[in-house]
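Yeah, one chain of the complex is gone here, protein chain that is, but the others are all in their spots.
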Amino acid sequence: MLGKTANGLFWMYRSLERAENTARLIETGQRIALTRLELGDSEWRSVLESAGSLGHFEAVHDELTKGAAIDWLLRDRDNPSSVLSSIETARQNARLVRTALTHEVWEATNAAYMSARELLARKVVERDLPGVLGAMRQSASLVRGMTHGTMLRNDIYNFARLGTFIERADNTARILDVKYYVLLPSASAVGTSLDNVQWETILRSVSARGGFRMEYGAGAGSREIAHFLILDKRMPRSLAFCLRKIRDNLGYLNNGQMRPGPAQNKALHIERTYLSHDIDAVFDYGLHEYIQTVLGLLAGLSGQIETDFRFYE
Amino acid sequence: MRLTIRHETRYQFETPVKYGLQQLRKTPKSSHQQTVLSWRTEVTGGQREVSFEDHHNNTVELISFEREAEELVIVSEGEVEVRDNHGIVGPHRGAAPLWLFQQATPRTESGPGVRSILRDTPDEEPLQHLHALAGVIRNAVAFEVGASDPDWSAEEAIAAGKGVCQDHTHIFLSCARALGYPARYVSGYLMLNHRTAQDAMHAWAEAHVDGLGWVGFDVANGISPDTRYVRVATGLDYAEAAPVIGTRIGGMGETLSVAIDVVQQ
Partner (left out) sequence: MTRGIEQRVRAINAFLHDIYHRQEIIKAGRIPKEMIARNEAFEPRMIGVSPPGGIYTHIVGIDLVRTGPDDFFVLEDNARTPSGVSYMLENRETMLQMFPELFSQNRVKGVQNYPTDLRRSLSACAPDATGGRPVVAVLTPGIYNSAYYEHAFLADQMGVELVEGHDLRIVDGRVAMRTTRGYTPIDVLYRRVDDAFLDPLNFNPESQLGVPGIMDVYRAGGITIANAPGTGIADDKAIYSYMPEIVEFYTGERPLLRNVPTWRCSEPDQLAYVLDNLEELVVKEVHGSGGYGMLIGPTATKKDIAAFRRKLKARPANYIAQPTLSLSTVPIFARQGLTPRHVDLRPFVLVSPGSINVTAGGLTRVALKKGSLVVNSSQGGGTKDTWVVED
């Protein structure tokens, strides 16, 4: 396929994943704000940071209020990563690569776009927020479902998956980056408790609260959460899971070659060096430094994919 | 007269060229007036993509830059034997019809400047008329190196009152065509009397006269081409006969240096 087409697929699926993740961040922020009164509007600062959007927000707004933060993340077109902007970008890219998609995937993407344009046409009042966010997440998962259900497992599918997992890994790493301090051993109180509000925030951000409790039980603490998000291969949003998928898809794209390509090597390097040990090794390295390093390597990996497959030139 | 010619064009860039093409018209051909004994064009920093004959029967080569090239050097060299034919090139040949050469191009439109020159030119037998035209142009537009812009049209050069051989040739073409003569631009080499090194090719005009065929006119030097002139390429104006035309992505900070040697053996 054309390098331009691979580029379109990669970014279509990155944008869809971003829309979903941003909706989830807003949902989490809202939930915490409503149930944990002691936090006030300060939690929204962390949410903006996790979305990688704090600097841009502060450049455009004088005051950080809940309403402004939600609107910025949800529907502001000046924010290229808002839910609305991301869905529009996804749909624009889908249009460009339309002939590479099945009819069902295109229809689902277009439907997500039309729904977003309608529901986010005006500022969303608090009462409607859960419904709107739910609808956004549902539209996005419909696209994912159609992708899984109808797309042939060829290069087209592989680029779609790469886009999804690069974005997802980046998202999980960012959430960890913002909240790393609450997971440090020194910061955890003696006698672990899942009532720790910040742990709850992290787990909700990755839709993992129920799953975690089920797997790790009531006595789990910061060490287990860190492991869950970074190393647990069964957790679909963990760094290890994402890198495994990225590595697999690059392998399929490299099919027939004797040696791994440069992007593949980068993915293998991240897996082997940073995701193949236990959580204590991560804490020994220094959690904050670890996450910073991985974020940098992920960005490098994304750039290498663009080069290897001639997205531009 | 036998002439040995070496023509080097060197492009240097501050940032590497990501992708670029150069279209060359640097290969002279044998004819009644000249025999090309040997000729070769070598390219360093690029590769030859294709080669063909264009609608003016010029040999055209397309060169692409090497990836990340910071320098491209094109060297053409060879030996040409030139015979004197009093500037007469001969009957019209080739696929392009004569009427094509009667048409003005954007650079050779006739306006007030051209009309003024034509008024000053005495009407005579065609050959004398055209020679007289060349004389009027030479008087009206002084030869001055560096005086003009390479993008100038004939009218702009007349208005400025100065120019280089390219401008003189464009003016001649505008005037000749306005009189109804088919006319064309010639790019080639001229052996100078007092030195062998030059930094540009030479340009002159050819007009088609019934009964004689194409005849050459070098406005700046006031003569028809003799054994010191080597024809390389022709066209309706500079744009179609230029030795090198290019396009590229990347390659900021271009420096171009041209070194030409025309030596009599």
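Observations
As written, the chain order gives the labels A and B, with residue 1 at the start of each chain.
Everything below uses one rule, namely that a residue touches a chain if its C-beta (ideal position, glycine included) is under 8 Å from a C-beta of that chain, and two chains touch if they have at least 3 such contacts.
These figures come from a predicted structure and were not determined experimentally.
For the options A:Arg95, A:Arg117 or A:His288, the residue in contact with the chain missing from this view is A:Arg95. The chain omitted from view is touched by exactly one of B:His55, B:His92 or B:Arg115, namely B:His55.
Not every partner is drawn; the one left out touches subunit A at residues 1-4, 6, 95-96, 98-99, 155, 253, 309-310, 313. Mapped onto subunit B, the footprint of the missing chain covers residues 19, 21, 23, 48-55, 60, 62, 64, 94-97, 99-100, 102-103, 236, 245-247.
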